[in-house]
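Yeah, one chain of the complex is gone here, protein chain that is, but the others are all in their spots.
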Amino acid sequence: MSNFTSAISIAQNVASGAQSAVSVVEEHLQRISQREEEVHAFNLVTSTEARERAADLDARIARGENVGPLAGVPIALKDNMCTRGVPTTCSSKILEGWKPPYNATVVDKLFAAGAVFVGKTNLDEFAMGSSTENSAFGPTRNPLDTSRVPGGSSGGSAAAVAAGFAAVSLGSDTGGSIRQPAALCGVVGVKPTYGLVSRYGLVAFASSLDQIGPFSHSVADAALLTEIIAGHDPMDSTSIPKPAPSLVSVLGRGVEGMRIGRVADLPEGADADVLARLDAAFIALEKAGATIVDVKLPSLSYALTAYYLIAPAEASSNLARYDGVRYGNRVAANDMNTMYADTRAVGFGDEVKRRIMLGTYALSAGYYDAYYGKALKVRRLISNDFAAAYANADVILTPTSPTVAFPFGAKTDDPLTMYLCDIFTIPTNLAGHPAMSVPFGTGQANMPVGVQILAPTLGEEAMFKVAAVLEGAA
Amino acid sequence: MIDNGLPEGWELVVGLEVHVELATKTKLFSGSPNRFGDEPNTNIDPVTLGLPGALPVLNQHAVELAMRIGLALNCTVKPSTFHRKNYFYPDLSKAYQITQYDEPLNVDGFLMLPGGVRIGVERAHMEEDTGKSTHFGGAGGRIHGSEYSLIDFNRAGVPLVEIVSHPDVRTAEQARQYVNELRAILVAVGASDAKMEEGSMRCDANVSVRKYGAELGTRCEIKNVNSVRSLGKAIEYEARRQIDVLETGGTIRQETRHWDETDGRTHTLRAKVDANDYRYFLEPDLVMLAPDAEWVERVRAALPVLPAARRTNLAVLTGAEEDSEAVAVVVERGQDTYIEEVKNSGGDPGRALVWVQQSFAEEGNAPRLPAKDLAALTVLERDGKLTATQAKTVLGDMLEAGGGDPAAIAATKGFEALDTSVIEGFVDEGIAAQPDAWAKYCAGEEKAMGALVGTIMKLSKGKADGKVVTAILQQRRGS
Partner (left out) sequence: MSERLSAADVAKVARMARLNISAADVERYTQQLDGMLDHFADIDNLQLANVQPMTQPFPLVNVLRADVEQPCLDREEVLGAAPAAEQGRFRVPPSGGEDE
């Protein structure tokens, strides 16, 4: 566990008057000023607004108001979530300087809960990447070893929590973009069930895969954040029509009698040190009264292919709106098509262009059936595999990332090498299931290793129960 | 073989695609107003502008209206999905249009034209409208040669229904009738005000020609038709153009052509470098739309009596032909219920139809003249107490006054219909005064009757009923 105060404690202290929101925010801003230059977790630190907000919260608390369950908690937001009047860049030149005229739903919810926003965090451009090396504004560095990546795409949000810049943060996860950086930075990261958290105001990468989720040091903080941001939103048609689940209350229940799935045909690629920690996790859970069962997910090895056809296809369409007409940065030209083509060539980075082209190709006439169409069917196979597995298991455990955090430049020569970072996280997004990464010891070079807990649709309760036990045993 | 106005042996084949703006309060996928004529870019929201992070949510009332249209066109309502149609254009804020592709809401319907021709309706699906571009700097506001364009997104996201007919239309006149009838239906069910001049109804025609019995010819899509009249002209022009090409040994290139009202021709739009590949895929931000049987039945039960049925009813009521102009006009004005009221007040519905068609053009669907007053007038005519000419004068007074007792008005004017025996006397005098005309008329020259009738009417000081005079003359001639 970390030395940083948990969000739950902060909220209790601030709400009771034991500590002022202003002093809490100063603590965090102090850490930011000490290490942010080195870590570069943020695209923008909103210190003035944070101080004003903290002062306002203190005044309201003094008047006896209940300001919410996150009273005074400093929170960082991935810079692909719309914040009204505050630049939202998706770490892309094409949106540099753009201020949304509206808030994402999750932003409104956190604000209503009393949170204090300290800044917008760095990411791989438009959430496409696994190391935050694809940011147009420079990479984020892993606070535990600044020669290594923090993971991606939500590298900034993971680093911000790991470095104590924020008590908790929000990221987004399309193929592992919360869980993998959580594992690499030694923090907790949760991807909720698809549809549990509203996507309204989350800049879309792949619409049928994206979900917003929290980073935290403790499982309890992650549970609280998930409760607060979850719940039906009428502004999102894919939002599950149910209220937020109650998760903090289940944390102490233990795993007695639970069936933990071990994937018998796990795809290769995980390093030995990572696998060792996974084994240790199974042992810990068995000790706590759970049973280990073997499950088979035969289509899992095709998940990467399905993902890297579906996600770029949806992305190619979602990113077509960046044309320099209504917002963002435009490269002037004498005719419209040249304006579009130049604006996008200059505004988008390499990886984004690559995925747009791959996605466009996969959808194009003559190729739809072979690529996108087939990938949707593979998706069904994977979903069916999980359904069969969950008939015999309550949760499944896998590594989160095949390796610990790697050095900068280690995987940038061939895009495919980077894509392989996501082999264990991608299947969950395809199925729409929840999954979370919990730090569980260290591996090579003393870098943290994360263990991934997967659960069926709306299986957050089971997932968090297991997470709580692993946290205690780490 | 129908008279399609084309050279002999050529058949005209037309399919019509009509886009209709729905009369909802708000847009299809977001809550900003669906209103025409407001200041540019005032009816906007993140979804309309395609802002990062915006998401669509489907308007329930738009679905209701779309179902009304489908059911009024005898379609089946089916579970349906939405797709993205991807292309780049400045008035398309997301660079994709959300539309329905292979699973539309309404399928397999038809529309009956006045006169009994059945035009199949393949589908009527939902989609969103684009914004509006205005081009500046070139000649005539056309896009070619313009220097820049300004975009207004007020219209972006307005709900549309696209109604696609089977290629069953065979003449330009049928095309006009189809559009008119469709418009009447849309207005009757409250789905749209369907005004072509305002753009709330837009019509494209797919036109091809072939020799009777041959395979379907290559078709061209004609766009930019802004009125029903233009539609007919454009179809006729295009058909002849295609025949000219084929008859001189050429082939028709499948393309979209632009109708130019000023020069009366269709023109090729500038050739595109790459034909658009829309890369359709299922819209991941929306879910399936499957109205349940109860909802469909509620919509169906609430449909008003449609124009075709109203025409049938009016024809039966008045004895007029169902496809007569009088019936069509009166139903279109919504005055058929008025004629029913006249009948219920004891009036003659046949005579009422004539008067309403002739004199009620400006009255709208709630004429000011009380039905019982018109009823009384028609009774006087029917009983032979007033000639048609006299009745017209009395009606004029009644309309101006907004009512009145026709018998009293007639009396003040000294109107009374003449006895038939008295009219016989005037006919005798007239024949005597026009022996040459009478001789010609007896020999078969119908035109000669005019002079005879004129003389007789003058002799009777206009009081003789013209119809009776004509009948007597015919009887005396023996024809």
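Quick notes
Going by the order they are written in, the chains are A and B; count residues from 1 in each one.
The rule we apply is simple: contacts are C-beta pairs under 8 Å (C-beta built on N, C-alpha and C of every residue); 3 or more make two chains touch, one makes a residue touch a chain.
What you see is a predicted model, and the numbers here were worked out from it, not measured in a lab.
Listed residues B:Asp152, B:Asp336, B:Asp373 or B:Asp465: the one in touch with the omitted chain is B:Asp152.
The residue touching the chain not shown here, chosen from A:Val325, A:Cys421 or A:Ile453, is A:Val325.
From the options A:Ala244, A:Leu376 or A:Ala410, the residue with contact to the chain not on display is A:Leu376.
Hidden from this view is one chain, which touches subunit B at 24-26, 30-33, 39-46, 49, 57-63, 87-90, 92, 130, 134-135, 137-138, 143-153, 269-270, 272-274, 276-277, 282, 284, 286-291. Residues 98-99, 101-102, 193-195, 208, 234, 237-238, 240-241, 301-302, 305-306, 308-309, 316, 320, 323-330, 332-342, 344-345, 348, 353-354, 356-358, 360-361, 364, 370-371, 373-381, 383, 414-416, 430-433, 457 are the ones on subunit A that touch the missing chain.
Operating definition for what follows: only the chains that are shown with their structure count from here on.
One simple way to say how far apart two chains are is to compare their mean CA positions; for subunit A and subunit B this gives 57 Å.
Interface of subunit B with subunit A (complex): residues 46, 49-58, 84, 86, 88, 90, 93-96, 149, 151, 277, 279, 281, 284-287. Residue ranges of subunit A in contact with subunit B, taken from their complex: 80-82, 88, 90, 95, 98, 100-102, 104, 199-204, 207-208, 234-238, 313-314, 316-317, 320-321, 323, 325-327, 336-337, 340, 360, 363-365, 368, 372.
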